[in-house]
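With one protein chain held back, the other chains of the complex are shown just where they sit.
Moving on to chain A:
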Amino acid sequence: MGRLFIKLTIIISVIILLFMPVNKFVKDSYDYNIDHEILAFKKHPYPVDIINLGASHSMYGYYFKPTGLSHLDLALPSQTIQYDFKLLKEYGKYLKPGGVVLVSISQITFANSEAKNIGNYYKVLDRTEIDPFNLIDYYSYLYLPGINSGSFHSALAGKLKNLKWNSHQPWANTGKNYAGRKYMKIEGQYREAVENNNMEINVKQLREIVDYCNEKGYRVILTMEPVHQSYLEFFNEEVMNRLVFQYLKALKLDVPFINYMSDQRFVDNKDYFIDPDHLNREGRKMFSWIVYEDLKKMGYL
């Protein structure tokens, strides 16, 4: 039996040695550190003028630094509206009196029900806020992200960005392939959300966010970020009405909703986008100025 013990010790030791660089590779990756801005803010908080919530459209949508506003970006990829609320409750206290909360509404806002990247919140939220919470997942994500295949895959995909079929490149077929795939995915999510009654839960959550903002004295605005024409071809008015607007309308919220989705300043200009539904650095700067000006006109700033 001693032989088995020695063998196991050798095997485990070599695995640990080989695993260490893999773990470091994942820990250093962009995707694993996607919450770094929120984390930095958590360590050194300061009063902010504006906070934006939402998923990746919002995360790639706003950069208010040139406008002089102090800004906290609480949007993370695939963020559900439940986590929007949890983050707002955690960080809303840093909003200056009368500060603005931009609640980003996108195609997936009401259909998205499962927090896929739950690890993103381990460091930025209190443990009790994480749902579902699993102790083994928690510690392995924090200290051994290399064994999380999702994190490793994202890290690897980040390094091998060009390892994609030509037809899978974001602008292949002028962006229509990308938009089509995204459309299929969101339709699937929507069907599932309707079957599981998640649409109602998410819609109710939006009302709770707005009520919470009103209660705390935050000024809340609903926004929809610009997308490229190729994306609009799939997410046309009829589709958006089915996925989003019919629910939003029924809520009868007493807050402004600024829809930039088909904004003509962006819609035909691919230079403002990374892919058909995410703004790039240029697009982000320009869009944030537009939002800033509009908020000023509305008397919110």
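FYI, contacts are C-beta pairs under 8 Å (C-beta built on N, C-alpha and C of every residue); 3 or more make two chains touch, one makes a residue touch a chain; residues count from 1.
Note that in this section contacts and distances are computed from a predicted model.
When the listed names "MBOAT family protein", "ABC transporter permease", "Ion-translocating oxidoreductase complex subunit E" or "Cysteine desulfurase IscS" are checked against UniProt, the chain not shown comes out as "MBOAT family protein". Here the missing chain is touched by one residue of A:A40, A:L142, A:A157 or A:M298, and it is A:A157.
In the complete complex, the hidden chain is touched by one of A:G99, A:G119 or A:G146, namely A:G146. Only one residue from A:L39, A:L142, A:M184 or A:M298 touches the chain missing from this view: A:M184. Residue-level contact of chain A with the missing chain is found at 1, 3-4, 7, 10-11, 14-15, 18-19, 22, 136, 140, 146-147, 149, 152-153, 156-157, 160, 163-165, 167-168, 184, 188.
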